[in-house]
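What you see is the complex with one protein chain gone and the rest in place.
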Amino acid sequence: MSVLVATPRTATRWRPSTAVAYALLIALAVFYLLPMFAIVVTSLKSFNEVSRSTLWELPKAPTFEAFGSAFDVMAPSFFNSVLLVVPATILSALLGSLNGYVLSKWKFRSANAIFALLLFGMFIPYQSILIPLFQFLSAIGLYGGIPGLILVHVVYGIPICTLIFRNYFATVPRELLEAARMDGASVLGIFRHIMLPISVPGFVVVMIWQFTSIWNEFLFAVTIAQDPTQRPITVALQNLAGSLLSQYQVQMAGALLAAAPTLLVYILLGRYFVRGLLAGSLKG
Amino acid sequence: MPILMIAPSVVLIAIFVYGFIGRTAYTSLTAWRGVVPDYTFVGLRNYERLFQTEKFQADIVNTIHFTVFFLAGCLVLGLGAAVLLDQKLRGSIIFQNIFMFPLAISFIVTGTVWRWIFNPNYGLNVLFHNLHLDFLQSGWLTSPGSALNSLTIAAVWQMSGFCMAMFLAGLRGIPEELREAARVDGASESQAFRYVVFPLLRPITLSAVIILGHISLKIFDLVFVMTFGGPGYATDMPGLNMFITTFRQDLFARGAAIATVLLLMVALLIVPYLIWNLRGETER
Partner (left out) sequence: MGNERWSRRQFVSRAGKTAGGVVLGLSFADFLAACGASQAPAAGGGKLEIFSWWTAGGEADGLAEMFKIYKKNYAGVEIVNATVAGGAGTNAKAVLKTRMEGGKPPDSFQVHAGQELISTWVKAGKMEPITSVWKSQGWDNTIPKDLKDIVSSSGDVWSVPVNVHRGNALWYNKKILDDNSITPPTTMDDFLSALGKLKAKVQAPLALGSSGNWQVQMLLENNILAAGGPDFYKQVFSGKASFTDANVKQALSWIKSMLNYVNSDHPTLGWDDADKRLISGTSAFNIMGDWAKGYFTAASWVPNKDFGAAPSPGTTGKYVIVCDTFGLPKGAPDRANAINWIKVCGSQEGQAAFNPKKGSIPARTDVSASIFDPIAQQFIAEFKTDALVPSSAHGSATPDAFASGVNDEMGQFVINKDVNKTASNLQKLSDEFLK
């Protein structure tokens, strides 16, 4: 865990290579920010201006009109997405940590085979299983709303969460567990009292990952949450794009609103994401 | 006891992944065409037909092309950005956040924005013209020759931050002493990187390749929004083809055949990795 302790920063001396490094960083930053610039600028224009100007022109008369229209449509869905993402993220993280713990620390026969079979689930193309999925959900009465969506996201989140936690727990020394076992702790007891408390960095990675992917997911959202009062935000965002007439400024304003929580998560927790990865979460 | 703890996950994955895959594979061997299910067994006929279509042949070539360039782009940009950020220059946390924020945005939004940016008449070309960089102008998505590469740029924009985060974690995980030791032995900075750092990044590179590789094989949302597969079949992908074949053309069996081929392609990438990885672990 020593790597988690930040090495003291050496004061940056001015060297030519520093200038080059900054130049490259700025060039990269421009590449990453260019689309963001387009989104923001467009969202502040009026419909007339959007249909007459190029992408890079600043709005002549900036207006928040588009945000207003987007907000009206999206506000209820925003709440739905929260209701969906929070339990789905927590549940899949918990299941993942349990699996990761068992599969890394209790190497029973065929543990590796089970892990491989679980992991493969991460890679299936979701469109290909839509119809059986739908029939199954209808059969168990979970089609149509958020509970069904939660189930689906938890299930398809199991592989990645298991992977991350298994790799994370692999770095925990076996001796720690052996000692606890000597003291008579149970399998579950070790998990609760030893593994969970040290797995915060793993949870951060998993939760950021799951939060973002569930928040941004569209295919399941549109097919499973048929009840219009239960729609997540991505569906509302798509609904802003009319089938015949596209009001780009409203779409862009909507995109900003929809992306706000995930952007916030990355800005606030981005560094912990890297630290979590650093702590072994995604190493091969 | 440990097995009981992972039982829920195993059962869920068995149904939602393997059960549904089995059903899809079975459907691909039937005559189901039109909205009424028809489970007459026809063997591999759907596959024969499928591989004869120009569209699917184009899909296979496109997927390979896209995957190679997408991976290369993400790895190069990701590694480059990670090395720059690892210099611990002042303000690097800001740059780190900038590089990662596209991860927070959904493919739907990325697709819409980049479609505009690539518009030859009011997007990037205008910008290049204003900057007197006319030689950089291109037809982007509009010409069959450049469309796929333009799509790749947008995908790299979205996902390279993930690579960056992984490499950064990898770099920070390498003890400074190792590099120091190399320098003491008279190695130049680039030699130290090549002979000490790079080998240590290999496992993380592999993980990145696997995660990005499966995203790229399954790519759907981005193509759906950006090009819908055009011009011609220039950017068509199996995921999109399957969706259209199944849900627009009602050729359910053929759609299932595409899904099955897609799955096999993914398996080809993943299974050797899983075996290699788990074997390596037991030896360690």
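Each chain carries a letter (A and B) given by its place in the written order, and its residues are counted from 1.
Methods note: contacts are C-beta pairs under 8 Å (C-beta built on N, C-alpha and C of every residue); 3 or more make two chains touch, one makes a residue touch a chain.
None of the values given here were measured: they were computed from a predicted structure.
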Left-out chain, listing which of the shown chains it touches: A, B
Touching the absent chain when the full complex is considered, from A:Y22, A:W56 or A:F134: A:F134
Which residue of B:P144, B:G173 or B:P203 touches the chain not shown here: B:P144
Which residue of B:V36, B:L131 or B:V184 touches the chain not shown here: B:V36
From B:N97, B:N119 or B:N149, residue that would touch the chain that is not displayed: B:N119
Absent chain, residues of chain B that touch it: 34-37, 54-55, 115, 118-121, 139-144, 147, 224, 227-233, 243-244, 246-251
Interface with the undisplayed chain - residues on chain A: 47-48, 51-52, 130-131, 134-135, 137-138, 143-144, 222-223, 226-228, 235, 238-247
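Here is the rule we go by: only the chains that are shown with their structure count from here on.
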Whole-Å gap separating chain A and chain B, where each centre is the average of the chain's CA atoms: 16
Chain A-facing residues of chain B, complex: 1-3, 5-6, 8-10, 12-13, 15-21, 23-24, 77, 80-81, 84-85, 87-90, 92-93, 95-110, 112-114, 116-117, 119, 121-123, 126-127, 130, 157, 161, 165-166, 168-170, 172-173, 175-176, 203-204, 206-207, 211, 214, 217-218, 220-221, 239, 242-243, 246, 252, 255-256, 258-260, 262-263, 266-267, 270-271, 274-275, 277-278, 281-282
Residue ranges of chain A in contact with chain B within the complex: 3, 7, 9-10, 12, 18, 21-22, 24-25, 28-29, 31-36, 38-39, 53-56, 95, 98-99, 102-103, 106, 108, 112, 114-129, 131-133, 136, 152, 154-156, 158-159, 162, 186-188, 191, 212, 215-219, 234, 237-238, 241, 248, 251-252, 255, 258-259, 262-263, 265-267, 270-271, 273-275, 277-278, 282-284
